[in-house]
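With one protein chain withheld, the remaining protein chains of the complex are depicted in position.
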Amino acid sequence: MNPTKDTAGNAPEADKAKERASKNPGKRAGENNNMPLAEYAALNIADIRSALVAGDLSALDLALAAQAALEHLDEQVHAFVQPTFELAQTTANEIDSHNVRATGLAGVPIAFKDNMNQQGTRTTCASKMLANYQSTYTATCVGRALAAGALPMGKLNMDEFAFGSSTETSAFGPTCNPWDIRRVPGGSSGGSAAAVASGMVPVALGSDTGGSIRQPAAFCGVVGFKPTYGTVSRYGVVAFGSSLDQVGPFGRSVACVAATMDAICGRDALDCTSQDVSFSYEQAAHAGTEQGIKGLRVGVVSGYLDLPGVHPEVIAALQGAITRLQQLGAYIQEIELPNAKAALSAYYVIGPCEAFSNLSRFDSVRYGYRRAGADNLGEQYELSRSAGFGAETIRRIMLGSYLLSSGVYDTYYYPAQQVRTLITQDYERAFEQVDVLLTPVSPRTAFEFGEIADPTQMYLSDIFTIPINIAGNGGLSLPVGLGEESKLPVAVQIIGPQFKDFNIMRVAAALEATYDIQRLAPLVQEEHRRTAALRPGEKSAAPRPDAESKPKAHHDDTPAAHDTRLDKTAGEVQ
Amino acid sequence: MDTEHTYLDETDIRGIATYARIGLSDAEVASMTTDLNNIIESLRPITEYDLQGVRPTFHPIAGLANVMREDVLKPGFTRDEALANAPDVLDGQFKIPPILGGESA
Partner (left out) sequence: MKNLETVLRDWEAVIGLEVHTELTTLTTKMFCGCKIEYGAEPNTHVCPVCLGMPGALPQPNKAAIQSIVLAGLAVGCTIEKRSMFYRKNYFYPDMSKNFQITQGPVAFCMRGGLDLEVVGAAAKERGHREQTRPLTGGAQGYLTHIGITRIHMEEDAGKMVHKGGESGRISGADYSLLDYNRCGTPLIELVTEPDLRTPEEARLFLQKLRQIFLALRISNCSMEQGSLRCDGNVSLRRRGTNALGTKTELKNMNSFKNLHDGLTYEICRQAEVLEGGGRVVQETRHWEPSTRRTISMRVKETADDYRLFPEPDLAPYDLSDEFIAGVRALLPELPDERRERYLRDYDLPLHDANILAYDVDLADFYDAALQTSAKEKSTPTQQLAKQLAKLLINEVLAYLNAHNLTLAQTALSPENLAGLAGLTLSGALSSKQAKAVFAQTVTNGDSPQEIVDKLGFKQVSDVEELTAVARDILTRFPDKVREYRAGKTGLIGFFVGQAMQATAGQANPVLLNETFTGLLNE
């Protein structure tokens, strides 16, 4: 594969949108709601800002266009578990009635991984356990995105409680990869990646505990960024591994991701581990495209490409990126990370231990799925938890319960945290020598549904992303085109020193500018060709019921039929 | 992955499940035993390190310490909000089955 030779891009669509927008001066809110799908799908944040400022588009136009895009595309993709069109329109009307400024995320359609609390929505974590759980408060990251003017289009599918790398463990059925619907979008934030890749929203939020933003971003060909641990508040995001979890954005471009970061990052009094951020992600990205990266030092990890199971397309992508970076004037240097090989083991100790504890609160006392018919509380715990949680979730809880038990703690948990120190020191030493590291994201491209059944094999798909969560650094997944044979997106990962995410932004923006690659999945073009313009509710002769009140089968509250655990549901209370 | 290494037998698995308050069928116990043994085997690198004198990293942000808030009231839930998601409610409280009920044996 040659990543430099990309398939025809559809960037010109964005130009068309601008062109078209400029031809329609003085358009009022809601009048411009028949935007062609491909045009809407190609908009990035900069386009939205200029169109809003020029008055060519209103926030409501964008909310309606996004709604229409969802209605057209999500039946195939199933990225959303709960659209929130009314909320989006209400927000849009508020933005339109106030004088919109071309900053923040004003008028930018956004969607949130369904482990993020948002008042007025259910927050299900794609689990039967929380299928009917109504958020009683709003997560800080969601609140900040909304305060910046983003339009909330809905909640996104994920692996149940973020345990997984394929979105196959969702109790509501899997999300499909927009590039090939027989394939997984990656996970656990598969819904977020697929929603952006299919053009339904320009940005989405996800969370990353071991690669859950970066791997699906790579599988779906969008930009995905896990900031340094502590950069975005975790308050209100249902916890998986508290010392590993970090919220981050997906976007159509590095600039989109950077603008979203500026809106959501920074110290939050409600999260003791959150930190102040003293720079602008957007400016850092801007510096990359404007000033370049001449003289920057890029580290390449020795031995990474020789690891078993790394696909030739992944190797080719990385080598192509190295060549481009050199052409941009960066120095390439080989770096040793001797302890990275133990990261996977450390992760599968620390993650499940924290998860076991974090998921103990799901006991069907204050909220959550309750199985009726228990004679006593202990029975109710066991019945409700075994029926409410899926197989992978139960596996992680069991593992954590074992690893924390007395005696075992000293064999695994404590040493894992010591190994974490060694891994962190590896990165500290590396970043004394280089400004960023360049690695693969995933050893391979998107796999087919059911292709990986063995959990330990599935865990291997995160070998390049997990060490970054262990060390707490930031990492960005940058799409670099399609694999020559697979025709599936391939990506590289750019890793920076702790709390110096601006290095990542700068290099990512500079490197991105050298590619002219297809941003949107072919699905969008196909759908675009089928439908001339986007009007909500006009897709078929029989308009589907309002998605918010009566979701379709795969959006439904009740977990999808292919969850075999559902056989146990007789007699449930909720 | 090989299953030569047996760390846990089915009795262990049942004990772990009881602690984690997860009910497992016999078939689930069997497959869980295989899965967990495989996963635990994959954790071996952790046990093979010489870690003498290495301090653990429980919190990934170096130097983070003493994060506290002032003792100031903040509005919380109304009672209705607090109980909104409860599976069962009585007299403004969360209702649960008896702690010791139904123990026939």
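Letters A and B name the chains as they come in the text, with residue numbers starting at 1 for each one.
We take it that a contact is a pair of C-beta atoms (placed from the backbone, for glycine too) under 8 Å apart; a residue touches a chain by one contact, two chains touch by 3 or more.
The shown structure was predicted, so the numbers you read here are calculated from the model rather than taken from an experiment.
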item	value
Displayed partners of the chain not shown (whole complex)	A, B
Per the touch definition above, residue among A:Ser58, A:Gln89, A:Asn115 or A:Thr445 touching the missing chain	A:Asn115
Options A:Arg183, A:Arg234 or A:Arg324, residue touching the unrepresented chain	A:Arg234
Residue of A:Glu354, A:Glu379 or A:Asp426 touching the missing chain in the full complex	A:Glu354
Residue among B:Tyr7, B:Tyr49 or B:Phe94 touching the omitted chain	B:Phe94
On subunit B, residues whose C-beta touches the chain left out of the figure	19, 21, 58-59, 61, 64-79, 82-83, 90-101
Hidden partner chain, residues of subunit A it touches	115-117, 123, 125, 130, 133, 136-137, 139, 234-239, 241-243, 269-273, 353-354, 356-357, 360-363, 365-367, 377, 381, 401, 404-406, 409, 413
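To be clear about the criterion, only the chains that are shown with their structure count from here on.
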item	value
Rounded Å distance, subunit A centre to subunit B centre (Cα mean)	25
Residue numbers on subunit A that touch subunit B, as the complex places them	132-134, 136, 229-230, 243-244, 269, 272-273, 275, 341-342, 344-346, 348-349, 356, 360, 363-370, 374-383, 385-386, 389, 394-395, 397-402, 405, 411-412, 414-422, 424, 454-456, 459, 470-472, 498, 573-574
Residue ranges of subunit B touching subunit A (in the complex, touch as defined)	1, 8, 12-13, 16-17, 19-24, 32, 35-36, 38-40, 42-47, 49, 51, 54-62, 64, 67, 69, 77, 81-82, 84-88, 94, 96-103
